[in-house]
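A single protein chain has been omitted; all remaining protein chains appear in their positions.
Moving on, here comes subunit A:
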Amino acid sequence: MKKSEFHRADEKRFLDERGSSGSLAPNGLNPATIMEKAVRERIVDCYFYKEQCFGVNEADIVDRVVEHVDFIGGVYGTVQKPTPFICLAFKLLQLAPSDAILDEYLRFGGEKFKYLRVLTAFYIRLTRQDKDVYQWLEPLLEDKRKLKRKGRAGTTLTYVDVFIDDLLTKDRVCATSLWKMRKRDILEDLEMLEPRVSPLGNIEDLLEEEEDDEVKKEGGDDSDGSVRSKTPDSGLDSNHDKIDVDGMGESRSSRSRSRSRSRSRSRSP
């Protein structure tokens, strides 16, 4: 069957096709129901969506992101207003862009426009198979650019890599429940994924080095700085410590927990 060359300008048919003739996302979910009903309703009722998401195609999405997205989030404020970010994510669910287009968004466009990158990463997390999610998203853990986030609690500061880590490890991000992916090591066991090679070097070596340092530290070496400087992402941690001091973003404990989780994950054979 020849694929249509057109999109409907609005979302009515997309939502009407719920669970029927509408095509499913690569991860088997129905794109029309991936976001929760309450959020969906807020989106299609809001002015931004009606004005800026009508008649938009895959290229126009980039215009909208560049012009209107300067923070991430699901709903914000006391009235739980949907963010332009979540509205455009909903539009992506309707447009169902191809992998080739996602690649343009994520890499070529993402280098230039960080919010285009994170929006695409979010969409990929919602619609792609788990092995593909890991492969698309993990390289973005090197992106340390700052992001603004708005939620019910107000505005906070975060980073691209932290948001990507959230997408890989959390079960709820931007007012949206994330479907449960298999753990990375399971996919490695199934030979669906190659073990992750950190751009900083062999992760096993780095971990051993870190352990040695820790042993040394316990053995009386109290120069904290030298230990930290040898950890693979010490620059990162010290960077993020700053936000925590400000009381913004996620607490450090939760972040380092998820980081260590991903470490132990890649450590198992």
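Methods note: a residue touches a chain if its C-beta (ideal position, glycine included) is under 8 Å from a C-beta of that chain, and two chains touch if they have at least 3 such contacts; residues count from 1.
Rule of thumb we're sticking to: contacts and distances are computed from a predicted model.
Asks: One chain of this complex is not shown here; going by its UniProt record, which of these names is it: "NEDD8-activating enzyme E1 regulatory subunit", "C2H2-type domain-containing protein", "Bardet-biedl syndrome 1 protein" or "Ubiquinone biosynthesis O-methyltransferase, mitochondrial"?
Replies: UniProt protein name of the non-displayed chain: "C2H2-type domain-containing protein".
Asks: Of the residues listed, A:Glu36, A:Asp63 or A:Asp171, which one is in contact with the missing chain?
Replies: Looking across A:Glu36, A:Asp63 or A:Asp171, the contact with the absent chain belongs to A:Asp63.
Asks: Given that one chain is not shown, which residue among A:Asp10, A:Asp70, A:Asp132 or A:Asp185 touches it?
Replies: Final answer for the missing-chain contact: A:Asp10.
Asks: Which positions on subunit A touch the chain that was left off?
Replies: Within subunit A, the residues touching the omitted chain are 4-10, 47, 50-52, 54-60, 62-63, 66-67, 98, 100-101, 103-105, 108-109, 112-113, 116.
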